[in-house]
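In this view, the complex is presented without one of its protein chains, the others remaining in place.
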Amino acid sequence: MQKIEKLLQKRAAELLAEGTVERVLAWHAGEFFYDNAPAAVSSADECDKLVYNEFCPANLCKYLIETSHAGKKTAVFLKPCDTYGVNQLLKDNRIKRELVYAIGTPCSGMLDIKKIKAAGAKGIISVSVDGDEVVVNTAYGEKRLAKADVLLNKCLMCKGAAYKIADEELAEPLPVPQFTGDKFAKVKEIEAMSAEERFAFWQSELSKCIRCNACRDICPACSCEQCIFDKPDTPVAGKAYADEVEEQMYHIIRAFHVAGRCTGCGECARVCPQGIHLELLNMKFMKDINSFFGQYQAGADSETPAPQVSFKQNDPEANSAVEGREQHV
Amino acid sequence: MYKIAKDNLPKLYVALQNIGTLLLPCKNKSGHADFAPYREDAEIALDAPLTNRSAKDVFFPQVENLLTFKTSGKELALEQNVPPVGVTIVMGVRACDARSFKILDKVFLKAPVDTYYKTRREQCVLIGLGCSAPEETCFCHAFGIDAGAPETDVQTWLAGEELCWQAVTANGEELTAKLVDGGVLVEAAADAAAAVSEQQEHTQKILSVLPLHDFKVNDELTKDELKVFHSKIWEQLAAGCLSCCTCTYVCPTCHCYDIRDYQETEERTQRYRCWDSCMAKDFTLMAHGSPRKTKVERFRQRYMHKLVYFPENNEGEYACVGCGRCLQKCPVQLNIVKVAKALEKAEVKQDV
């Protein structure tokens, strides 16, 4: 990864020096190796501070909206999963293609600091990756963990190393985590529960919500100029969880608004400070869309119309979605 | 000093629950710990590293009804919602959070006094827990806080197989007396104090090898206020910010709130107060629009408040306690440490 980091720094400096782009989106180092933050640089001499390693999970495509508004041509380093988000933003007319210079950046899976801590590593002084192992140097001793055990959940369901949009590729692709299971397994588990169990599950998940809106703000599909949750006169604009119904409302509405546009990047679940399993809501919509309207992957390209703005004359009847389900109140 | 065996802690919880409403760190289904009311079947995690949020909810709830408007025909009646009467006991408060309450007091108990906050605060007894295993995100020492000695009514430490207990304030003494009389707490052995000291020393030793051990906020910032304000570094710092509300909601010292009306029925409307975030686009939205339209302005405002304005108005006390929650929870890894370190740079002082 260090080799790729050097390539990233060099390429960013070149593009800025040549004047091909006015801005570059990448990451800056933090205090602990695992806290890299998204950063924007606009001159070649700032590029030696850019970093890239196994702790760069953020999807940078969302920042393109800002730069599109400002009319600045921007180079952005995109991991394969991030490219889906760019296509989605193009489809939603939120960014201008000519202002985006997409650089495909190899990735072999990003690591989850929460999993590393849950495995007992605390008081972390430094983290490094040694082949298949993650070596954590802590104030309480060294800890070695298998890389495969501490990958981000979203990386476990990697969609593959192919870039769905790229003006150039930074380097040869890296081997990505192989996913052979059923990505809808957890959704099916919940579907199989009784209505009361489902209700109890979601009540306990969604009542943790503190309405921080991080999920909305990091989502590439949530890019409305005026979000319904920001308008003070809408009934769902509550900044506070006045009761459980408000919280459910926020999540149901947001999941619905992004249905068919959610690329499955997994950022919403990663950033939630309360650890709510948001991916289980969006994946449910993805499964439904696949089974009711045909296989569809948002962001795979920037032309195919999204499921909610298209139709087939022989679409299934709406009521069939719940027919045959057990009676409940 | 008193003690209770770790195995007997459930007895302590029940005894405390009989004196007042007991809140302590409990694990939720995702395995995170948060302050929650005591229940026998709760998964209590007294020594969880750090709760998701501090216990500021106890005095400053996320939502609080202030007034109820009731109409009947042309008549309008106003009913004030009064905070409930009764003792609240919060157990497992860390040193950082304990200090944060003192900072909140400076805001809410300064004239005009916030009676809702005051009532709840006065009815609360805090039982602190000394830290024994600090994280790399902890930097309470930067603000003169001793992780092993929380500034609470009672101090406790989990040392070996026991919980050691020391009353500090008059309220703490009162509570302790009740528990001793009830046989829940017993006099600790002579070596208990030594065990506690050993733990406190060990904690300091760990802190001294962690990456933030020498982090300090520069005192000079308040003197160079305008230069810091106009520095170009804010654009760089704020580049990744999403303007969500995570940092403000998990921060123990953040205290901004909004007051809104919610119409429940045709005859009844609630005027309530709820947490608000200065990072949100619609913070203090007025008829003409928002006073800080850009993300950079809002980002700058938050940190200037914590590192410059608040200390200026409060004898040098920063509005930060080094709990590290913003380091842990920010979706894009921005936090007060990164900002304070960036402001250290000489270039900041030279930019105008």
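What to note about this one:
Each chain carries a letter (A and B) given by its place in the written order, and its residues are counted from 1.
The rule is simple: a contact is a pair of C-beta atoms (placed from the backbone, for glycine too) under 8 Å apart; a residue touches a chain by one contact, two chains touch by 3 or more.
Heads up, the rule we're going with is that contacts and distances are computed from a predicted model.
As stated in its UniProt record, the chain not included in the shown complex is "Coenzyme F420-reducing hydrogenase delta subunit", which appears among "Molybdopterin-dependent oxidoreductase", "Aspartyl/glutamyl-tRNA(Asn/Gln) amidotransferase subunit B", "Peptide/nickel transport system permease protein" or "Coenzyme F420-reducing hydrogenase delta subunit". Shown as candidates are A:1, A:157 or A:249; the residue that touches the absent chain is A:249.
Residue-wise, the contact with the chain that is not shown comes from A:200, picked out of A:118, A:146 or A:200. Mapped onto chain A, the footprint of the missing chain covers residues 190-191, 193, 195-202, 228, 235-236, 242-243, 245-246, 248-249, 252-253, 255-256, 259, 281, 284-285, 288-289, 292-293, 307-309, 311-313, 315-322, 325, 327-329.
In this text, only the chains that are shown with their structure count from here on.
Rounded to a whole number, the gap between the C-alpha centres of chain A and chain B is 30 angstrom.
On the side of chain A, the complex with chain B involves touching residues 30-32, 35-40, 58, 62-63, 118, 122-126, 138-140, 204-205, 208, 210-214, 216-218, 230, 232, 238-242, 267, 270-271, 273-277.
Here chain B touches chain A in the complex through residues 28-32, 49, 52-53, 62-63, 133-136, 206, 209-212, 236, 239-240, 242-246, 249-250, 258, 260, 262, 272, 274-277, 280-282, 285, 327, 329, 331-335, 337-338, going by the rule given at the top.
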